[in-house]
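A quick write-up on the structure given underneath.
Removed: one protein chain of the complex. Kept in place: all other protein chains.
All chains are identified by letter, namely A, B and C, in their written order; residue positions are counted from 1 within each chain.
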Amino acid sequence: MFSDKRMRSPNRLEELFPARALEEEVDRRYARVRARTVQLAAPLSEEDNCVQSMPDASPVKWHLAHTTWFFETFILKRHESGFRPFHRDFEALFNSYYNGIGEQYPRPQRGLLTRPGLADVHAYRRNVDQRVHELLEKRGDDAELRALIVLGAHHEQQHQELILTDIKHLLSLNPLRPAYHAVQAGAAGPATEMKWMAFDGGIVEIGHGGNGFCFDNELPRHKQYLHPYQLASRLITNGEYLEFIDAGGYQTPGLWLSEGWDWVRAQRLSAPLYWRRDDGWSEFTLGGVVPLSPGLPATHISYFEADAYARWQHARLPTEVEWERAAVACKLQGNFADDNLFHPQRAGGRGLQQIFGDAWEWTQSSYAPYPGFRSAAGAIGEYNGKFMVNQYVLRGGSCATPRDHLRVTYRNFFPTSARWQFSGIRLARDN
Amino acid sequence: MFSDKRMRSPNRLEELFPARALEEEVDRRYARVRARTVQLAAPLSEEDNCVQSMPDASPVKWHLAHTTWFFETFILKRHESGFRPFHRDFEALFNSYYNGIGEQYPRPQRGLLTRPGLADVHAYRRNVDQRVHELLEKRGDDAELRALIVLGAHHEQQHQELILTDIKHLLSLNPLRPAYHAVQAGAAGPATEMKWMAFDGGIVEIGHGGNGFCFDNELPRHKQYLHPYQLASRLITNGEYLEFIDAGGYQTPGLWLSEGWDWVRAQRLSAPLYWRRDDGWSEFTLGGVVPLSPGLPATHISYFEADAYARWQHARLPTEVEWERAAVACKLQGNFADDNLFHPQRAGGRGLQQIFGDAWEWTQSSYAPYPGFRSAAGAIGEYNGKFMVNQYVLRGGSCATPRDHLRVTYRNFFPTSARWQFSGIRLARDN
Amino acid sequence: MFSDKRMRSPNRLEELFPARALEEEVDRRYARVRARTVQLAAPLSEEDNCVQSMPDASPVKWHLAHTTWFFETFILKRHESGFRPFHRDFEALFNSYYNGIGEQYPRPQRGLLTRPGLADVHAYRRNVDQRVHELLEKRGDDAELRALIVLGAHHEQQHQELILTDIKHLLSLNPLRPAYHAVQAGAAGPATEMKWMAFDGGIVEIGHGGNGFCFDNELPRHKQYLHPYQLASRLITNGEYLEFIDAGGYQTPGLWLSEGWDWVRAQRLSAPLYWRRDDGWSEFTLGGVVPLSPGLPATHISYFEADAYARWQHARLPTEVEWERAAVACKLQGNFADDNLFHPQRAGGRGLQQIFGDAWEWTQSSYAPYPGFRSAAGAIGEYNGKFMVNQYVLRGGSCATPRDHLRVTYRNFFPTSARWQFSGIRLARDN
Partner (left out) sequence: MFSDKRMRSPNRLEELFPARALEEEVDRRYARVRARTVQLAAPLSEEDNCVQSMPDASPVKWHLAHTTWFFETFILKRHESGFRPFHRDFEALFNSYYNGIGEQYPRPQRGLLTRPGLADVHAYRRNVDQRVHELLEKRGDDAELRALIVLGAHHEQQHQELILTDIKHLLSLNPLRPAYHAVQAGAAGPATEMKWMAFDGGIVEIGHGGNGFCFDNELPRHKQYLHPYQLASRLITNGEYLEFIDAGGYQTPGLWLSEGWDWVRAQRLSAPLYWRRDDGWSEFTLGGVVPLSPGLPATHISYFEADAYARWQHARLPTEVEWERAAVACKLQGNFADDNLFHPQRAGGRGLQQIFGDAWEWTQSSYAPYPGFRSAAGAIGEYNGKFMVNQYVLRGGSCATPRDHLRVTYRNFFPTSARWQFSGIRLARDN
C-alpha cells in the first residue's frame, strides 16, 4: 500500500538488552540471584506462599515458579539439546503475559493453584538450575545465551521486589496483622531539613549508554531539551504528609486531578495504604504494625496522592528527564533490599538524599518509548513495550529493590492508582 | 401501638432443636463427628486447606476452625466456668454470619487467612475438644448443654458436606485437575427403567414429629392439603440429561424460567458444572476426570436447569410436601458420605429408588417457614430462619451427606443458580 | 425414554384466560381502556414520555407503543386478512419479553428510542385501534378473538399502573421534583385503630372459579389447608413505620432476612423510597413533595422492609391463602386509579379495611404455580408462568390500579427488593 515501506532489520537481542561488560561471571550471578529468591520466600509458610490477595498481586509460589519458567522457556527450550519440559502443563500455567508463547492461565486465578505444591515448585527450581548450569558449562561463550541469562536474572530480581510487596499486601489484610520478619521500622528522629536544589536547563542526554546490562525501555540514549528546575533534597516524610491530611487534603477537590478525585471518593480514601488511625496513627510494615514515625519517608503513595500533595505545596512532580539529569551525579547507594530492612529509612547526609533506594519516586512522565525505541523480535519483545500506555514512570529503586538490579537510567512504571509498591514523593518546581 | 399485642414466651432451645431420644451418647457422637471432619481434610495439603475458590465456598481450614468456633462460642463461652477464648481474634475471624455475636470477617476474604496456619487450627480443635469433654463430664446431665452439643455436631456435619463440595470446586479450577481421593466413579451399566409412581392426595402431615434431633426449620409438624401426583422412580441420569443438551435445551428460551434464561445466556452455559466436551463428554469428580457415564445420576444441576429439563419432559419438579409424603415410606438408606465414594451411583432395586443419598433433589418449593415456625432466642436463632427467602428446598441428602445427619424431614436449601452441591433431578407430574 | 409418557392436550386459550360472562361489550371495553391510557399520559411532555429512569422501569412512550404492539401482534397478525404491519421494525422494537415472537430490543435501552417520536406512536395507536374495531365488526363472534381482546385490555391496564409508577420514579430523580398532577396527598387525620381480626383454619378453596376474565396464574381453583390466623384490620401507617425507623430498625440486623440485611447495607437505606428527612420528613408523591402524613399508609416498601417491620412487631406477613380467604368476604371497593388520587388514603370504616386499592399488600408467599397450573401454547403462554421464581406475591391492588382490572384472586408479583410500586404492609400472626 505504501510507496516506500522500508524493511526493519531484525533486532539483535544483545543490542536490546546489552550486557557486555558485566562485573561478575554470568554463572555466579545466576546462582546468587536464584538463591536470594529462595531466601526471600523462606520465612513464609506453604499457605503464605500460595494465596493471592488481589488481581494485581501474585502468590509468592507463583513468583518462584514463573521466574523459573522464564529460564526454561526462553533459554532451555531454545538452547538445550533434547529439551523436554519439566512438566507439560507448566508452560501455560506459569506464563505471565507472553502471548507469543501461547495461552496463559488467568492472572486473577493464580491463587487457586494449590497444586503444584510448594515442594514441587522448589523441585522445579532445582531442576532448571541444574540444567542451566550444565548449559552454561557447555555453551557459556554464546553471547545471546549469556544475554538471555542476564536478562532472566534481572527479571527474577524484579519478581524479588514483587514477592516483598505482594506478601506485604496479603499479610496486611489479615486481622492478625502478622509480620514477615522480625525487624521493626525504628522510631526515627527527625529527617534532615528539606531544601530546594537548583539545576540548569539545556540539551541533555538520558537513557542507557554504557556496556552493562539494561532493559530495552532505557534505550536508546538520546537528547532532550530541559528547562531549569529545582528538586527537593529528600523524600516527603510521614510527618509532612500528615500535615496534608490534617489540612483536609483528602476532602479538597481542587488539589486533585479529576480522575484522582473520583478515585478518592469511590475508594473512600483518607490516608496512604497501610496507615491506620486508632488512638494515634500506625503503619503496617513487613515487621508488623508500628506507630507512624514522622521522620520516615511516606510510602505506598499513589500517583494521584503524590500529585495532589505536590499541588498543595505549590510544587509538582519531576519529569523523568529532570530526575535522571540530577541523579546521574549521585552515587548509586542507599537503603536497598540487600539491607534486609524492607522499609524506607530517614534521610541523612547533605545534597540530594535518598535518590536511590528507600522508595520509588513518582515522576510526572507518562511511560512512553524513547525516540528510536525498538522491541526485540518474538515473545521477548513483549517484555516492556506493550505496557507503554496509561502508566507513569517511577525512578530510583526502593528498600525492596536489589541494589545491583538498579541503574540511574532504570524506568519502573505503574498505573496512577497503584499503592502497594514502595512508592514515595520527591517534589520539583520550576526555577 | 397495637391494641392487643401479645407477649411471645421465650423459646426453649430444647424444643426448637429437640434431641430427647438419641440413639447414641452425646460424648461419643461428639468425638465421632469431630474425628470424621479431620479425616475428611486429611488428604489435602496445607495449600489445599487454605484457598477459597469463590465467595460461595469456604476454605477447608476455615470449615475446620468455624465448626470449632461454634462449640467454643455457643457452648464453652456460656457453660465453661472461667472461660477464656483460645485466641481473642478467633471470635470474629471464624464467625460465619451470626450478627448476634458481633462483627464477622468478610466471607469473600476467608481465603486470605494464611494465618492461623493449619497446624494452629488443629491445635484449636484439640483444645476445644478437650474442654468440651471436660465440660460434658461435669455437666453432662444439663439438657440445654446436651442439646447444644448435638446441634453443634449436626452443624459440623453440614460443614463436612461443604468441605467435600468446596474442595471439589477448588480442584476443578486447577488445570492439573487433581483428584481428592483415589476412588473413581465407575463406568456404570444402564440405570433401571424410569417409572412413574402414583400417590394419593388429601390432608397429610409433614415436618418433624418424633423425639430425635431436628433443625428448627423442620418444625412444627403440621397439616397440608395435597393433590394426587406422580413421582419418577429414580433420578434423571447423565444419559437422559445429554438428550436434553442434544435437543438444544440450552438454546431454547421457551423451556426456561425467564430469570434462568438470562442466567444461562449471561454465564454462557451449555452443560452442568464439571462436564466438559472434548472428543467425548467427561466429568470432573473427586476421583479426578472420568468419561461421562450415561447410567449415573446427573448432578451439579442448578434449580434453573432442573426446572428446564422437567418442562422439556412435560413434567415438573415435586413440591416438598409431595416428596416427603412419598419418602416417608422409604428406608433411610442409600449412597452417603459414609460410603466414601463421594459420587452418585446408578439406581438399582425397585419402587422409589435413590430417595436418600446420591444427590439432593430440587423441589419447586420456595424455602419458607412452616406454619407456626419459631426461631430460638439469641444468636442461635439465626441458624435457619433468616435464610428463608429466594432459595429453594432440596431433599434427601447426597453422596456427601453423613448418613446419620439426614432425616426424611430434612430441608436443605440453595439459591436457584447454585451448582456446586451434589444436586440432581427427580421429576413429578399431576396424576 | 420414559415408559409411559402421556401427551398433553393443547391448551385452549379461552380456558386459560376465561372471559365468558363479561359485564361489558368487548368493543366498548377496548375503547374505554385505550382512551384511558392516552389520558394518563396526557400531562406529560414529549421528554417525560421518552426517558427511562432505570432498567426496571420503561418510558411512558414505550408503554403506549408496547400495549399497541400486543394487539397488533397477537390479534391483528393472527386474525386480520391481508395483515401488514404498521412499521416493519416495531415488532422487535416493542416486544417486551416474548421469545416466541422473536428477538427483543434490550430492555435497559428502551429510553434510547427517541424515534419513533411521540406523535408517531400516537398515530400507531390510532391505526391499530381502527383496525381492531373493524375486525371486531366482522368477526366479533369469534370466542378466541374476543378472549384475546379482553386479555389485551387487561394487559394494557397493567401497563397503565406501570405508567404511573414509572413516571413517578423518573420525576423523583429530578432535583426540581416536578409534580405529575395538581392533586396533593392530603394531610390526613389519624388512621383508625389497628385491630387483629381472627380467621378459622381448615380446608379452603382459592383461585378463580367464575366465568369472568382472569389470568392463567389464578387457575385452577384448588383446595389448600389453612391454619387459624389473624390479620391486621388495616395497612401499616407512615407514623407506625416511623417508629420502626426511630427504634433503629434499619440498623438492627436481627430484624432482617440475611439477604435483606446485605441489601440494606449495600444500598445504604434508612427509609422507604421517596421519603426524605430534612428538617422533618417529607414524601415525594405524584402531586409533588409533601410533608409526611402519619395517618396515611406507608407505601413504596420492599418485601425485605415489610418482613423486617413485621418481625419487629412479633408478627409476620400473611400468606396469599390467608389473604384471599379473608378478602373474599370484602366488597371490591377502595381507592383505585379511577379516583385519580394516585396516592394511598387513610383507613376508615370498620372490620377489614383497605383490602382493595390504596397499596398492594406483600404476602410471604413465593410466586409459584397453583397445583395443576397450565400455560397457553405459543408466545401467549409466556405471559405469567416463566416469572414464577424468586418473586413474591402481592394482593389487593393499589391507588394506581384500575378498579375493574382487579379481582380478589388477582396475583401480582415482584422481586423482594422492588420498591417503586405502591406496595405496603398488612400484618398477620398465628391465632
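In this text, a residue touches a chain if its C-beta (ideal position, glycine included) is under 8 Å from a C-beta of that chain, and two chains touch if they have at least 3 such contacts.
All figures in this text were calculated on a predicted structure; none of them were measured in a lab.
Although it is not drawn here, the omitted chain touches the following shown chains in the complete assembly: A, C. Of the candidate positions A:P85, A:G189, A:G210 or A:P371, contact with the unshown chain belongs to A:P371. Among C:E25, C:D89, C:E134 or C:D200, the one in contact with the hidden chain is C:D89.
Note that of A:D142, A:E243 or A:D338, the residue touching the chain absent from this view is A:E243.
Residue C:N174 is the one among C:N174, C:N211 or C:Q251 that touches the chain missing from this view. The omitted chain makes contact with just one of the residues A:Q39, A:N99 or A:Q130: A:N99. The missing chain lies against chain C, touching residues 45-51, 53, 61, 89, 92-93, 105, 109, 111-118, 170-171, 173-176, 178. Touch with the hidden chain on the side of chain A covers residues 1-6, 8, 97, 99-100, 193-196, 203, 222-225, 227, 240, 243, 253-254, 256-261, 303-304, 307, 313-314, 316, 364-366, 368-369, 371-372, 382, 386-390, 416, 430.
The rule we apply is simple: only the chains that are shown with their structure count from here on.
Chain A and chain C have Cα centroids separated by 59 Å. A straight line joining the Cα centres of chain B and chain C is 36 Å long. Remark: chain A and chain B have CA centroids separated by 47 Å (rounded to whole angstrom). In chain B, there is no position where the chain touches two or more neighbouring chains simultaneously.
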